[in-house]
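For this depiction, one protein chain was excluded, whereas all remaining protein chains were kept in their positions.
Which chain is which? They are A and B, in the order written, and residues in each are numbered from 1.
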Amino acid sequence: MPERIGVFVCHCGKNIAGSVDVNKVRERAAGLPSVVHAEDYVFMCSDPGQDLIRRAIQEKELDGIVVAACSPFLHEETWRNLAKKAGLNPYLVEVANIREWVAWPHSDDKKKATEKAIKMVEAAVAKLRSDKPLQLMRIPVNKSVLIIGGGIAGIQAALDVAEAGLKVYLVEKDPSIGGKMAQLSETFPTLDCPQCILTPKMTELAHHPNVTLMTYSEVEEVTGSAGNFKIKVRKKATFVNWDKCIGCGLCMRVCPVEVPSEYEIGIANRKAIYIPFPQAVPDKAVIDPISCLRLKYGKGCGLCAKECPSRAIDFENNEKFEELKVGAIIVATGFEVMEASNFPEYGSGRYKDVITSLQFERLLAPSGPTQGKVIRPSDGRVPKQVVFIQCVGSRDPENWNPYCSKICCMYTAKQALLYKEAVPDGQAYIFYIDIRADGKGYEEFIHRAMSEQKIIYIRGKVAKIYEEGDKLKVIAVDTITDKKIEINADLVVLATAAIPSPGIQELARKLRLQLSEGGWLREAHLKLRPMETLTKGIFIAGAAQFPKDITDTVAQASAAAAKAISFLTRGYVEKEPLVAKVDEDICSGCGNCVSICPYEAVELTDEGVAKVDEALCEGCGACTAACTAGAISLVNYDKRQLFDLISTLVGR
Amino acid sequence: MKGVIIIEREPREAIRSILEQAMDKGLLRAILAYRRSESGFIYPYLFKDKKELSQLVPISPVISGYSMATLLSWIAPKESFDGKFAVLLKPCETRAVIELSKFNQVSLENILLMTIECLGTYHVLNFKEMLESGESPEEKLLKSYYSGDDDAFRDACKICLYPKAPYSDINLCFISLEGKGLIVEILSENGLRLMEALNFSVQEQEIGTLKVIINRKKRRKEFLEKSRQDLAGLKKINEFFQDCINCHNCMEVCPICFCEECFFDADRYEYVTRRFLSWNPKEGTIPLPEARIQFHLGRALHISTSCITCGLCEQSCPQEIKLSEFFILLAEENQALFNYVPGRDPKEQPPIREFYEEELEEYIGGG
Partner (left out) sequence: MNKFEPLIIGFLCKWCASAAADLAGTSRLQYPSNLRPIMVNCSGFIDTSYILRALLEGADGVLIAACHPGDCHYVDGNLKARRRIAIIKNSIRALSLEPERIRFEFISTSEGAKFARVVREFTEQIRALGPNPLKGDER
């Protein structure tokens, strides 16, 4: 309960002083009850500014400070740390935001702005007078990390964390890890074979002693808080006993059912029982219950079980739930590409030869369904005229997504180059709006595509595509020459927009994460903290945050891993003590607070009164409003303080 | 409903006889009900000996002071009572008990709720007058019930649409039989077990709605209209509450107000001298803090979604303020907002504990 308060008014150069009479604010502050020191300075956050505060605290024996300056989001922590170093409890610090909330929005009326600034300082002083000194809480943490998503981001992060000696649980919804990178034919600009560089990492991961791989699994429920998360994982039914399955693939040969393959994005089929691709990790089969005859009708078929040499197939619904206790979470759920059927004006969905880039990638892949032979999906002929269209669904705020999907310019150039290698007498056209080639060796790569291989780049948008005979007529405009262009294409490849993985909204809700525009995971700060979220203990990596290429993905994944490791390395986290507390004398045990708490942090004791678990409490205050008696309240923000704030702000 | 039992006997005798038999057979250890004193006064009493049952008043003409629900929350708070314990309640009291159980103020375990059919009670002061003038309030009440003439009852009773409890173990109905019998309506397993153990045979039968209740719907609408007019705007509201002396009887007696310490009582509402000085004096007077609106409206905002509309607040007000107008209006409005009826179902959560992603869109934005 401070009684010797110091008020420090910052000019912020002209930012505050230009619209607020800082002298008047300081004068009025000096006359407030319990204020024994008031000072103003040009830049309070600078070294001399901070020094000024520190000296005042020590010389005037201040037991609380109010800083009237910029937003608490920027510097509340600065003032708290400063107070601590000066020997003052860091929670006896209040901030009055007179820059973002007064000086800047009211710069047209200095008198009114000053009045408002004075009132806000008064209110901050009023609150400070009933603040209590608090201590940071130390909560022991679980030295293990959950990684959601087994693409290159998840794999890299998992390896980094495992190497640091922490335990890793990697949960992946598909039967195998590998993600999009495992579907690629080659990677730009080096034209490396992605399987060759990815598979060793996947195998290392599968055998690492610190890693528990949980594929074909999903996160059901997340409770707890930073350092102590409890995760409920649903291990989907494989209908195959993975302890016995040796990945021989004989079951796939005899299965009579064929359905479009997710891995081949419909370009080819898979069986009802399947291992998604030859280098799958783990190399185990799963049965798809929707297409499997035995599972659909409860009897019949069963050919795979008969064929299986290790008798691993038992059609048992082996869905299981497992509970994990982890200290940190890294979300690396990757991205999807928009389906071609979204663009009927390009004939996609109607014409088999209008496909997405990812589908074309599978045609190019040496290990793909055509062994790298580029053929038309409709009749198997080799296409001699291939049209690539970039920015399909990207950079299109009116119809689709306003953002740029980042990787399409590079991969389209790559695909055109690979096509020319496969079909040397073929012709490739690329319709573009701009070319974005901002990485190391990227510009040179594009140049290679344009000049060496004589791939024709046309700046323009394709208006429509329709079938004429066995060709696809592509109608477009060249915006440089302003001429109409018509191409009789054999195959059209659409570089469709990257979009967040399906199910990200639900997952974000479970983790209480926010999403940015477009549905990407929201980072804590776009510039300075792109691998963290606003939720303590949860980090993000890879395309889940925004489309990016493999280089940036790996960098961000290692960054997220580093953050997670440093978060857990001390074995404890320090938690802000701004939690709820119960006055047991007033509590009538009604349980309103218990039912309203979103973190299940309050419970009724045997004596019939409420009790708060301070490790779980996040300080939202929903309980304090639910309590009709006011028995539960937020530390340093109880109802009386709120009423004082209201009175002070209204008082004339 | 699990069934009915029809007993052809004067209802009060029938009820006393059931209770006697139950105590005899050890099926009930104690009964919380009204007792008649020698001077004729009626007060709540815990009957533990069947010899005392002759003084039991099953159909009480008055709720004297506290609701049975409040009493239950004092004597059978959170632990279950060892042995069966029956409570004779008016439907509003039963609904209050169910509502309080949602807030852990009463445990429904081992309590047998026996609701007495009710068309209303007299204001406790009228009851006193009747006794002093030599009338029998009990007989007068029964006569009014059988004739359907509820004019002399409390305002809150005259517009009540619950002559029996929507949720109870047993409803004891008698009004439609006009004194010649008792209908025991059994609604729960516990009620069934008790009545079967007393060797009653249970039948299936539907019971209709009393005509009085049908007529009350119109009266209720008119009451709410009048309340709206009496409370329309600040001037009228101030007039309405101008005699309030802040005694807080209304809160004391309210069966739903369960807080150990009332939020609106605490010292956070004290007004500090310097703030007196900051108010603008109007017409030469220093305006006083709006303690009344704060107390009544503040309390109403906290409880109106659970308000039983029993009107005990009005009955206990020494200044005869028509509090039932204020509370019943706000209860009706706020309960309609969530389609909620307090005490209708112990499993139904009170609106202040639930919330949905899509609802109440009209409360967002201006206007």
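Observations on the model:
Definition applied: a contact is a pair of C-beta atoms (placed from the backbone, for glycine too) under 8 Å apart; a residue touches a chain by one contact, two chains touch by 3 or more.
From a predicted model like this one, the values you see are computed outputs, not experimental measurements.
When the omitted chain is restored, the residue from A:78, A:453 or A:647 that touches it is A:647.
Per the touch definition above, the residue from B:40, B:166, B:179 or B:298 contacting the chain not shown is B:298.
Summary of contacts with the chain left out: across B:125, B:234 or B:247, the touching residue is B:234. One of A:26, A:119 or A:611 touches the chain omitted from the figure, and that residue is A:119. Where subunit B meets the missing chain, the touching residues are 228, 231-238, 263-264, 279-280, 282, 287-290, 293-294, 297-298, 300-302, 304-305, 329-330, 333-334, 337, 351-352, 355-360, 363-367. Against the chain not shown here, subunit A presents residues 71-73, 97, 99-109, 112-113, 115-116, 119-120, 123, 509, 512, 514, 517, 534-535, 578, 596, 598-599, 618-622, 624-626, 634, 637, 639, 642-643, 645-647, 649-652.
The definition used in the following text is that only the chains that are shown with their structure count from here on.
Between subunit A and subunit B the centroid-to-centroid distance comes to 54 Å (mean Cα coordinates, whole Å).
Of all the residues in subunit B, the ones that touch subunit A in their complex are 78, 103-105, 258-263, 266, 268, 275, 278, 280, 302-303, 349, 352-353. Listing the residues of subunit A that touch subunit B in their complex gives 585-592, 595-596, 604, 608, 626, 628-631, 639-640, 643, 647, 651-652.
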